[in-house]
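Missing here is one protein chain; the remaining ones are kept as they sit in the complex.
Order as written gives the chain letters A, B, C, D and E; numbering starts at 1 within each chain.
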Amino acid sequence: MFYMDGKLQYPVRVERPNPVFARALQQAIGGVEGEIRVCLQYMFQGWGARGPAKYRDMLLNTGTEEIGHIEMLATAVALNLEKAPLSFQEEAAANPVAGAVLNGMNLRHILSAGLAATPEDANGVPFNCSHVYASGNIAGDMLANAMAEATGRALAVRLHGMTDDPGMKDMLGFLIARDTMHQQQWLAVVEELGGYQAQLPIPNSHKDTEPHAQYAYAYFGHDMSGLVPSGRWTEGATLDGKGRFTSMRSEPLGEKPVLAPPRPDSGAQTDQVNAPAAANDPAMAQRGRSA
Amino acid sequence: MFYMDGKLQYPVRVERPNPVFARALQQAIGGVEGEIRVCLQYMFQGWGARGPAKYRDMLLNTGTEEIGHIEMLATAVALNLEKAPLSFQEEAAANPVAGAVLNGMNLRHILSAGLAATPEDANGVPFNCSHVYASGNIAGDMLANAMAEATGRALAVRLHGMTDDPGMKDMLGFLIARDTMHQQQWLAVVEELGGYQAQLPIPNSHKDTEPHAQYAYAYFGHDMSGLVPSGRWTEGATLDGKGRFTSMRSEPLGEKPVLAPPRPDSGAQTDQVNAPAAANDPAMAQRGRSA
Amino acid sequence: MFYMDGKLQYPVRVERPNPVFARALQQAIGGVEGEIRVCLQYMFQGWGARGPAKYRDMLLNTGTEEIGHIEMLATAVALNLEKAPLSFQEEAAANPVAGAVLNGMNLRHILSAGLAATPEDANGVPFNCSHVYASGNIAGDMLANAMAEATGRALAVRLHGMTDDPGMKDMLGFLIARDTMHQQQWLAVVEELGGYQAQLPIPNSHKDTEPHAQYAYAYFGHDMSGLVPSGRWTEGATLDGKGRFTSMRSEPLGEKPVLAPPRPDSGAQTDQVNAPAAANDPAMAQRGRSA
Amino acid sequence: MFYMDGKLQYPVRVERPNPVFARALQQAIGGVEGEIRVCLQYMFQGWGARGPAKYRDMLLNTGTEEIGHIEMLATAVALNLEKAPLSFQEEAAANPVAGAVLNGMNLRHILSAGLAATPEDANGVPFNCSHVYASGNIAGDMLANAMAEATGRALAVRLHGMTDDPGMKDMLGFLIARDTMHQQQWLAVVEELGGYQAQLPIPNSHKDTEPHAQYAYAYFGHDMSGLVPSGRWTEGATLDGKGRFTSMRSEPLGEKPVLAPPRPDSGAQTDQVNAPAAANDPAMAQRGRSA
Amino acid sequence: MFYMDGKLQYPVRVERPNPVFARALQQAIGGVEGEIRVCLQYMFQGWGARGPAKYRDMLLNTGTEEIGHIEMLATAVALNLEKAPLSFQEEAAANPVAGAVLNGMNLRHILSAGLAATPEDANGVPFNCSHVYASGNIAGDMLANAMAEATGRALAVRLHGMTDDPGMKDMLGFLIARDTMHQQQWLAVVEELGGYQAQLPIPNSHKDTEPHAQYAYAYFGHDMSGLVPSGRWTEGATLDGKGRFTSMRSEPLGEKPVLAPPRPDSGAQTDQVNAPAAANDPAMAQRGRSA
Partner (left out) sequence: MFYMDGKLQYPVRVERPNPVFARALQQAIGGVEGEIRVCLQYMFQGWGARGPAKYRDMLLNTGTEEIGHIEMLATAVALNLEKAPLSFQEEAAANPVAGAVLNGMNLRHILSAGLAATPEDANGVPFNCSHVYASGNIAGDMLANAMAEATGRALAVRLHGMTDDPGMKDMLGFLIARDTMHQQQWLAVVEELGGYQAQLPIPNSHKDTEPHAQYAYAYFGHDMSGLVPSGRWTEGATLDGKGRFTSMRSEPLGEKPVLAPPRPDSGAQTDQVNAPAAANDPAMAQRGRSA
């Protein structure tokens, strides 16, 4: 169960309202790198957590923090919109370059929300909860969370660079610091559980056995040249300590697939139903000249 | 530019077609943990890669491999559908328990695709490209890729457990092994670049400074009890080697936010426009009794 | 800012786990009538509230309650999934009617979530935040909220009827009672503000004037018969006390629209660009015979 | 069955085409507050109507009117686009401030539609039919309709304020008047059926009984301060005349939920499967210091 | 402007209600091959039509017919749902095979709609208006329409085969016949305008010139074998009568692309910013061994 106090986790000030920056800030609310996503992701991971209960607690604590981050950003959007032009005529009166602000705005900030935030990204696309990754596998979830905070911090850093409003820079600086911690915290769980040696491959409850194990540590090259880009992923011990990296040129291990012809009553054309099975052979006899 | 040979990367056999398993397999094609996602994700990361060119090459090689994985799974779906009932009457004739198969099918496999795969997940929800994470930050992207392969391998393991068809188990075993490698490979890039010490926080081009740095390594407790779940994330050196974990009870650093009243011409009710600014104080004077 | 205590607002018990009912319960989590929607809706209305501050407070209190409702339902889904079959072979062993459970499940409960809830509806469609109505108009928002609770209570009543599990009936009974209150509470705000007389039309800051006011209280019939369905909406005083209802047969007040021909460089066919303006007249000279 | 005459319900004139206003008008076509939504909503409610047939008729008449509103707005968009720049070079030639118009346009108006309307909102997001609320409950549907017309009228008022084109103001004035009527008309049905006393709670076919009825008229405070925002919703008779409003501080009635550990074959990490059940207790022993 | 008479274009009878067939029928309402799509597509094409006015008329007439098709199908869904089980206990009582019907239903038919149709497809995915193709190019639109009717008729034929209910077969037979006509009608426009000779390539207002024209009639082979599948598309006169088909093996005409390194302030890792430009050369020196 949840509680609130109506106060902001950190102060939100806007000295020079900028309605176009309000559009940009939406990415941190309803973008895939944003706060609705991490909030719901940590919550659903926590609510569905099986296994050690402390991870459930840890997830719900941080999920609860994230509600407050949405709140901060929604407040920032509303404050950035407070002097937005509501009409072409208002804008033309204030600004010799007609349209310079309305052009760059999320018009739903005016039309749908009355100068307030929406649960959308910077392009006005509503957040879609398919981005809530809660896999039931703690190591997979921790990577998903670290990734979310990595892209989230990249986003916040870019927003921080985009503005020179001191209040906005201060708020974003705080959010960036929290993202720093959150990256650490999810990866620390992996370390606590024994690190990559113990946790990889995910899920570690399934082992790769022959004939498939031979493909479990090999980088496959698909370049026509036969060259393979080399690096840590083509040599040395694997991160799980269970093998050594190799590389190989990928070649097909299977044949061309053969599907049954369509059934007469399946809505295909009669030509498909009646085709001879080997119809393709003569057709392939033509050799293309070079371009 | 790209090429094909029409063959399968690994053999795809179905001994006992199961149209309900065809529905399940769709998750590995068009689910958020599936192959369309990783294919496009590695491609877009590669096409937009700035910095060392070898990572671009590495990404495009593996993105190209993933097209072949979609191909394998699409073939597996088509083969699992080959004996599906096309009507209630056909099913009733074959099966004394009418509806047992049609109930569990993705009906679009019959109605829209004529017994072939669709770019959808196991619930028939089409893949949405917002899941293609390509952040322009290599460390963030590597975590996104490792996460995608972690949830992808969890999915493949669950599909592997769901079926006892030998052909399907063989194909899934191969895909699971490739996911093992792909998890390794993306995390190996982080290691090659210096590991967490060098790469965290992401982006490492932005430093946390005061007054915000004090929040960069602190776990915040939001539990009413004041207790904080402890673990690696509350003590010891941080993973980037730049500080030490602490924990604290989260308390608001900001005040209740105050937004300007709505403008008269902004589509609000007149009551909102005319409200006294401090209208809320008396209203809050009532203290709730306990539930 | 927000807090939690990890406890459930009301007990959640499942005596006979039913994985198909778990699918149904998802509608109350991620459906358009569900709890994620009302939670975010009240939050965004509160965070963007302009005018009397007490409504902001009222919204955030109830929005905070709703997080706990998602938590209860997510717990209920997880508990209903605890004995779900993970494979066709497991199901066949337990149940002579193979497929009866897997057919009816949201397969992502197994494949993506490891037997836990997802932020989706009963069809597995992820919640989309476009359903968060926060208009900046308090009367409009109160109707949106009352509507959400009306469809939400209808949903909860249907779920209550669908199961005979005593624990589930108890939990749903509580949620239904809360929906009763929430319907009341939002409509009570309209009453507090003077009821329909004062608040209609929404927004009440814009008056209908001539030549348009004549259309503001008239029901328009579009039935070919000329008959108009009559009722409270065709006679008597209007609900805002500002006029009287009438009805009329709708007839076009405008003409056929005329758009300019396409520009030569706009990507149209040349036939469109070169067409004579009145090309349609002769074509319409043919009178269709009756079917 | 349906018929047309090709004429507009009300004249649509544009004196000074404004392609950026064309983007704004899209919200009234394909936005969640727009005309496709109400058209389909009234139609689906009518087509699925069970109970008194006159409501079906009433719904279909108004649904039919709404098709004509989409037509008017689509015409308005096309007319506003007639002088839009098709290229950067055209715009630069006409306007010393290059980009001022193209920047603010929905580029799909040029690229996808050849200067015509699309079924999208002002951000270019396509309309999604999940917004068609047709619950099978007449009172719930009437609230949904009144809400749609309330947000629709707020939108139309905002569009009316955004432009000073006389033709557009005339068209919008007519649409605003129709929204006035439509708000009235749906709420008049509730009144005809006995008003809130008879219709609440929705659905009124389900009664709240003990032990849940005690929660049916109580406002729950979730504010840490213990204070509850007071108003009509905390005192006086309830709107259904069946009780009296109270308020209380919300406290958990349930305990921390306990889920079973993951099954060994469910794709979790082995650490989760092997965890001791009470692993969380010691972890919670640490008390956070204040922030 | 539009009108209705409340009657069905063709009789809709259901002799043996089948709630799972109701799920299947949804594809014809809200699927991408369904009636909402063609209805809105013809309307938006008509409303935005520039050039000969008779095509606008033709489009709007048929768009109006399609509303009636949605109505017929929505009625068919409601009738198929009339005896659906509302609960597990009801189903268990009626049917010794518990779950056989509820498993196969769109549960939103019960939970959200009260036994009526929804604007969704057979998987319960809501219709998304991005499928409304209205390009402003009449030849492109006619192909889009013919395609919609081709996939629509395939769908209707499959539904016709899926059921043996005489009423449903009769209704679907009528809809199939109308799809036959609609396929003809859109392609007849292309013929009226001069057929492929006059209308291809679309748009015919843009000519292919050198150096690009050499690629305008050549089939490109991307098969590693160098073989090209041959047919009408590799030999003979082109359909527009302006050239002859050839085929060639596709080879890259461009080089590897080189993007600038990331800017220091763009949110990349510092390693990316500082990378030497030719970092990839040595990495590519390793030749993969064959798989």
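Heads up, the rule we're going with is that contacts are C-beta pairs under 8 Å (C-beta built on N, C-alpha and C of every residue); 3 or more make two chains touch, one makes a residue touch a chain.
Everything numeric here is computed off the predicted structure, so don't read it as measured data.
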Touch partners, limited to displayed chains, of the chain removed from view: A, B, C, D, E
Chain not shown: contacting residue from D:Q41, D:T64 or D:N106: D:N106
Hidden partner chain, residues of chain B it touches: 1-9, 30, 36, 40, 43-44, 47-48, 50, 56-57, 60-61, 64-65, 67-68, 70-71, 74-75, 78, 112-120, 126-130, 132, 134-137
Absent-chain interface as seen on chain A, which is shown: 18, 20-21, 23-24, 27, 31-33, 97, 100-101, 103-104, 121-125, 151, 154-155, 158-159, 161-164, 222-225, 250, 252, 257, 259-262, 264-273, 275-276, 278-280, 283-284
Missing-partner contacts on chain C, residue numbers: 154-155, 157-158, 161, 218-221, 226-231, 234, 247-251, 253, 265-267, 280, 283-291
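Here is the rule we use: only the chains that are shown with their structure count from here on.
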Each chain counted as touching chain A and chain C at once: B, D, E
Contacts common to chain C and chain E (chain labels): A, B, D
Chain B against chain A, contact positions shared by both copies (same if over half, else different): same
Sequence positions of chain E contacting 2 or more other chains: 1-6, 47-48, 50, 56-57, 97, 100, 103-104, 112, 114, 120, 123-126, 135-137, 154-155, 158, 161, 250, 265-267, 280, 283-284
Pairwise touch network: line, ring, star, complete, or other: complete
